[in-house]
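Submitted below is the structure of interest, expressed as structure tokens.
Selected chains from the complex are presented in situ; the others are not included.
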Amino acid sequence: MYNFRTDLALERRDIFKKINNTDNIDGIESSVNKVSDSIIVEKVKVTNKNGEKAIEKPIGEYITIDVKKMRNIDEDEIQKIADTLKDELKGLINKHVDKKGEILVVGLGNLNSTPDSLGSKVMQEIDVTRHIFKYLPQYVSDEDREVSAISPGVLGTTGIETLEILKGIVDNIKPKLLIVVDSLASKSINRISSSIQLSDTGIIPGAGVGNKRKEISKNTLNVPVIAIGIPTVVELATLVSDGIDIFIDNLQDKAKSNDYLNNLKENDKYEEVKEALNIGDYNMIVTPKEIDELIENMKNVVARGINFAL
Amino acid sequence: MYNFRTDLALERRDIFKKINNTDNIDGIESSVNKVSDSIIVEKVKVTNKNGEKAIEKPIGEYITIDVKKMRNIDEDEIQKIADTLKDELKGLINKHVDKKGEILVVGLGNLNSTPDSLGSKVMQEIDVTRHIFKYLPQYVSDEDREVSAISPGVLGTTGIETLEILKGIVDNIKPKLLIVVDSLASKSINRISSSIQLSDTGIIPGAGVGNKRKEISKNTLNVPVIAIGIPTVVELATLVSDGIDIFIDNLQDKAKSNDYLNNLKENDKYEEVKEALNIGDYNMIVTPKEIDELIENMKNVVARGINFAL
């Protein structure tokens, strides 16, 4: 079992390949589709138990939309990425519910902490219709779908596990499908705000920042769960450890290999690094200084993608 | 059945008395206690079905803490009002649960609309402990109580009735008592941000602004519900109608009474006024221009009152 420290299936696949020095993994299928000069869609399918074990992600489909960095993106590009998201999302939705199946959109994370605010911000932009079906049915047509949305908050503020809150709501209002939006942690800085991962296997909130919460998925809620996640942070320990790996590689080339260095590479350097940097009790995250602008742009992309798909 | 257009029991009592030209209502008991020069506590008890029918509020206790306007209030006064709130709240809590009974604090309303943001803002300040009991039990003592908190959002944003959301959560985490915080509508402008009403009979969100939602109470949730509400708005139609009432009174004095004026007073003038002012589809509210500062001060009072009481 590796310590992947990333929520992205394609990063996990690459780590597994590198460590095992292989180009093929039984149970993992990949395909790449270039939508435009700036948008690439990569699909990773986990097809059997072996694949599941390899990258520690359940059997299912993981779609990653890669885009150029979102900082100075214009209206046109937001629209193009939202369209791509809409297409992929529609594909996943249609696999699990029919055109009328009620959907609950869940925005995870903490509105007051910029790098973790994506889910809550998207949730506020969702065009909800469920109450119109109930109170003003004359305003909806046969084409419309019941959509509701909720932002359950975070454990530190509510004292309640997100899964517990959702379980209560799902049992009570009985949607046919959940779409869960969350900020993710990735392993690599240049994926921050540049990748959108979709999957139909649910989500484990906080998995990427060593803050694991209970899984939100069909296993725990009895309805299919589509997760949409965008990396907004890298965990500090991950980054420092990667930095030291690269550093040791350089050392081995330039300073001549020796047994100590060889040994080092095989051990987990996280604890040592953590101690050396005096990181202490806090869970440190690495994020761009401009994260507020990036979140604003990502919010627009994801909210439009979802609203168009529904 | 009167159209009270206020959430405050004492305003309803006074309206009933005025209309029926009486000083006593069977089933309604009142008492006043001056805590300090600027803080008065008035209790209205509804003791039987007749009282219930008279003011259309369920049997139970309604405590109103009246304070001077909160605009330029200082740290000391915030503390004094919070202390009064704490005392009254503790009294109500002890009536329903023991010292260890788990409590869920619910902040109603819409964070993005200043006059309706009180509940959500208070919720963010609540010292939650439930997760510490669960994950870090070494940090809590036998004296501590499990406290959790949630802000379910509003129907227009979620598409889900607040009661439905709370029902799911209450069924799942099984608290022994709910404390619900909400912005209220009052009938009179000078109660805005000057009265805090506590009761142990639950709440009907939006009741004061003609936007009635399902009751949140022991009847619907099977746990006792203490409601803490502060008026932040007056409904426009209420105010205009009251203004016209006063105006007609003046007219009758000064312009000589006539049959038309006498008739007018007996009819509901809301629809006529609404039409005349071209108010249209929107639900108009009246609120002070300085509502943001008032909400900030009220948030501090209520959050401290609750945190000290728990």
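Going by the order they are written in, the chains are A and B; count residues from 1 in each one.
We adopt the following convention: a contact is a pair of C-beta atoms (placed from the backbone, for glycine too) under 8 Å apart; a residue touches a chain by one contact, two chains touch by 3 or more.
If you're wondering where the values come from, they're calculated on a predicted model, not measured in any experiment.
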| item | value |
| --- | --- |
| Homo-oligomer size of the whole complex, from 2 visible chains | 4 |
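The rule is simple: only the chains that are shown with their structure count from here on.
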| item | value |
| --- | --- |
| Rounded Å distance, chain A centre to chain B centre (Cα mean) | 40 |
| For the chain B and chain A complex, residues of the former touching the latter | 111-112, 123-124, 128-132, 146-153, 155-161, 164-165, 167-173 |
